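With one protein chain withheld, the remaining protein chains of the complex are depicted in position.
Order of writing sets the chain letters: A, B, C and D. Residues in each chain are counted from 1.
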Amino acid sequence: MSMNNEFKPKIVAFCCNWCSYAGADLAGSSRLQYPADVKIIRVPCSCRVNPMFILRAFEKGADGVIMCGCHPGDCHYSTGNYYARRRMTLLFSMLEYLGIENGRTRVEWVSAAEGVKFSTTMNEFVDKIRSLGENVRLGDLRCKD
Amino acid sequence: MQRLIDRAKELLASGEVARVLGWKKGDLGFNPEPSYFETAESLDNDFVYDGFCGANLSKYMIEASKKDGKTLVFLKPCDTYSFNQLIKEHRVDREKAYIIGVGCKGKLDIEAIKAMGVKGILEVSGADINSDCETLTVKTLYGDKEVSYNDAMLERCHVCKGKEHQICDEVMLDSRDTKDAERFAEIEKIEAMSPMEKFEFFKKELSKCIRCNACRNVCPACSCRKCVFDSNKFDEATKANVDSFEEKMFHIIRAFHVAGRCTDCGECSRVCPQGIPLHLFNRKFIKDIDTFYGEFQAGEDSETKGPLTAFTFDDVEPSIVTERG
Amino acid sequence: MKYTYYPGCTLRTKAKDLDAYAKASAKALGFELEEVTQWQCCGGVYPLGSDEIATKLSSVRVLNEAKEKGQDLVTLCSACHHVIKRVNDDMKNVPDIQSRANNYMKLPEPYKGETNVLHFLEVLRDRVGFDNLKKMVTNPLTGKKIGAYYGCLLLRPGEILAFDNPENPTIIEDFIKAIGATPVVYPYRNECCGGYISLKEKDMAKSMCDTIVESAKGFGAEMLITACPLCMYNLNKNTVGDVPVYYFTELLAEALGVKEDAE
Amino acid sequence: MSHGANKADKIKEISGVNPLKCMKCGKCSATCPAFDEMDIKPHQFVSYVVNDDIEALASSKSLWKCLSCFACIERCPRSVQPGKLIDAARQLVVREKGADYLKADEIPELLDEELPQQLLVSAFRRYRR
Partner (left out) sequence: MQRIGVFVCHCGSNIAATVDVKKVVEIISQEPSVVHCEDYQYMCSEAGQAKILDAVKEKNLSGIVVCSCSPRMHEGTFRKAAERAGLNPYMVEIANIREHCSWIHKDMEEATEKAVILARAAIAKVNLNAPLFPGESRVTKRALVIGGGIAGIQTALDIADAGYEVDIVEKTPSIGGRMSQLDKTFPTLDCSACILTPKMVEAAAHEKINIYTYSEVDKVTGFVGDFTVDIRKKARSVDMDKCTGCGVCQEKCPSKKTPSEFNRGLNNRSAIYTPFAQAIPNVPVIDRDACIKFKTGKCGLCEKVCQAGAINYDQVDEIVTEKYGAIVVATGFDTIKLDNYDEYAYNQSKDVITSLELERVMNAAGPTKGHLERLSDGKHPEHIVFVQCVGSRCNDNRGKSYCSKICCMYTAKHAMLIRDKYPDVKVTVFYIDVRTPGKNFDEFYRRAVEEYGVNYIKGQVGKVAPQPDGSLLVQASDLLDNKQIKMKADMVVLATAIEPEASVRGIATMLTASIDTNNFLTESHAKLRPVESPTAGIFLSGVCQGPKDIPETVAQAGAAAVKAIGLLAKDKLLTNPCTAKSDELLCNGCSVCANVCPYGAISYEVVQVNDHGIREDRRVARVNNALCQGCGACTVACPSGAMDLQGFSNRQIIAEVDAICR
């Protein structure tokens, strides 16, 4: 299907074990397609996602990072996603402030029942990253030469 | 200043305190540095408190808290926020501190004077805390020059949080209101830039960094026993590698680690040998926290939960960042 | 209080009454209808193809004028209201239409659906308030049994028009109560009168109008009121005419005692 | 691909409707005030589009009987809204030159005293390009 020279973004998706990872499983068992560019890392809760992980991904060449968790109010651990929400809001705002295209990061709340939402979200996100192109700026932030 | 020395000697003599934490004269007239004083003589000989005593002594109280007996510490109004924050984090022992809140008429930045084109500086007078602090006389190799005190102040003094001590046992000396700029004006200016302009701006600034860690060492919020950048908790500890993740992201992560805890004391920018305006990172977080979660000033007290360890059910979604364009 | 006012073509020709009574009533109620400076016809129907832009521009022009004046936009004719309200919704919520329309318009500042579009009845309900209106009525139409005829354009699609419950509306009934008369509720008040079909398919329009009028009559209506010149035409033209049809503004003007001012 | 299929796609595009969402409940036909005048009934529009039989739809009487009263659009439980499909089909037809349902020369005899402008304008919009 895809052309050889087509831009294939590297996209990391952090998914919480209880809702969004299960949502991704449901997308799978419902055969809802989304691009292979997305690779999922399972974490127990969105509050396990350290901003350092996200920056690390960018540093190692990721073009987009998305974090999915349970809907606010539905966190398996009651409150984890509320902390995650604040952390990610501030991190994303900082990245935007540094001039990084703000579409490269995203948070989406996906429940275990939302296989369709998972797949739609991933399709949208991949489209967005494709439209942004390769991630040059983040890798470039402190290159002296 | 003499009053401070007298009072310190008195407290030392009475045994109320075992040592004094203050500023000692440097080799030049404008580079005092933090120091312990354990005798009346050393106080008489070396103690100084003037416009160049910008250093925030709060962080030194972490070590002082481990020593026997109380330590007398001089804290400027803005330093007391850091002290409170350190109490909140159980890093200093209030019982081990005798705090004299000292007045402040704005602290000076020798780099600001140099930036005015003043070369060959030998001495600066007019920075005495007892003077009116309006004009400085700079003695140089090329003769005397007069500069306005305000023009020579540190950036942080222009956006001063106020001259009230948040915590202390007694207050000495008068202060002078120095706030003449909006705290977030610089941030707003950057926010208004195009993404490419922002990127170029920060790239230029961050490229100056030599990873000397001066910012980290001076920061009262960076008080970890061992910094994550020096431990192997996230990665192999390979500090030398300039290409590593930490090297690139050091400042973002550092700012994130102190977000909600940074009192905006401005020490990072003051000590940066490369003149990187590091406070722009921390203050951006402060501004965002104020906007998204309500105004919060770290160190205003020693109990309130920080904004990153709290939440409300209807906090803004991260998409607010993308939506605002 | 001043509103930007869009009369539309029919109110300048066959339905001058609808307009004149509205203006006189507005004055009596203490608000002013400031006519759009250079309006063009709204097109009469909402452009049905999602790919049409040109036919939406006259509405955008009107909407933008109201925005520049910082006023809400008031309409009277059901068709105009329908078209302008839906175009406004497109301009607010459909990025493609928004950007293409703005490309054509070349406005100093792009129009993004900022204007609030109100039907005259909504002004009465939401701004004046039917309770206040009731207090201002000098000549209540006590005893008159009136059926409200809504038609389709004011109510549907309910999600966008957001005018009233599209299946069981009450705004005109509440209006009727406010002017002192008795509303007659009948089930066909939100069914189509035939609309433009009556140009070529008279029989069809006739049967539809009959259903409406018969139902209203059956529930005891002595007269019908409407906001739409086309409904007015059809209901008059295509029925035997034993139930008279009025514009709601005429009864409003009458109740407020300003009917003569309008004539 | 056949000519018809292109037209079906065009109809889907213009209408913004996905006909596959239809569950064939018939509520549109239950609702339509012009049902009796129509040769192709509202609930049947969907299958004509799905089966690419646009020619039949384009030449149907129904195209000119639909009132655009939005009743089917309002009540459709599946967001298929056949009224939008018929409108799109009508658009396709009138956009093709010479296919106008209303000829300019037949207008005068249709007019009468009270006929409001609005009627003419909307009839023109619907019947002609």
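In this section, a contact is a pair of C-beta atoms (placed from the backbone, for glycine too) under 8 Å apart; a residue touches a chain by one contact, two chains touch by 3 or more.
These figures come from a predicted structure and were not determined experimentally.
For the chain that is not shown, enumerate the shown chains it touches in the whole assembly.
Hidden chain contacts in the full assembly come out as A, B, C, D.
Which residue, B:Ser35, B:Ser58, B:Ser82 or B:Ser223, contacts the hidden chain when the whole complex is considered?
That would be B:Ser223, which touches the missing chain.
Hey, which of C:Ile53, C:Met105, C:Met136 or C:Val185 is the one touching the hidden chain?
C:Val185
On chain B, where is the contact patch with the chain that was removed from view?
66, 88-91, 223-228, 231-235, 257-258, 305-306, 308-310
May I ask you to list the residues on chain D that touch the chain which is not drawn?
Residues touching the hidden chain, for chain D, are 21, 23-32, 35-36, 41, 43, 71, 75-79.
Even though one chain is hidden, which residues of chain A still touch it in the full complex?
Per the touch rule, chain A residues meeting the hidden chain are 1-2, 10, 12, 17-19, 21-22, 24-25, 27-29, 31-34, 36, 39-45, 47-53, 56-57, 60-62, 70, 73-80, 83, 87, 111-114, 119.
Rule of thumb we're sticking to: only the chains that are shown with their structure count from here on.
By C-alpha centroids, what is the most central chain here?
A
Counting only Cα atoms for the centres, state how far chain B is from chain D in Å.
Each chain reduced to its C-alpha mean, chain B and chain D end up 72 Å apart.
Go ahead and note the Å separation of the Cα centroids belonging to chain B and chain C.
66
Which residue numbers or ranges of chain B touch two or more of the other chains?
none
Which positions of chain D touch chain C when the two form their complex?
Against chain C, chain D makes touches at 13-16, 33-34, 37, 64-65, 67-71, 73-74, 84, 87-88, 90-91, 102, 110, 112, 114-126.
Residue numbers of chain A touching chain B in their complex, please.
Residues 51-52, 55-56, 59-60, 72-73, 79, 82-83, 85-94, 96-103, 105-107, 137, 139-144.
For chain B, which residues count as touching chain A in their complex?
Listed in rising order, the residues of chain B that touch chain A are 190-191, 193, 195-203, 206-207, 209, 228, 234, 242, 245, 247-249, 252-253, 255-256, 259, 281, 284-285, 288-289, 292-293, 307-309, 311-313, 315-322.
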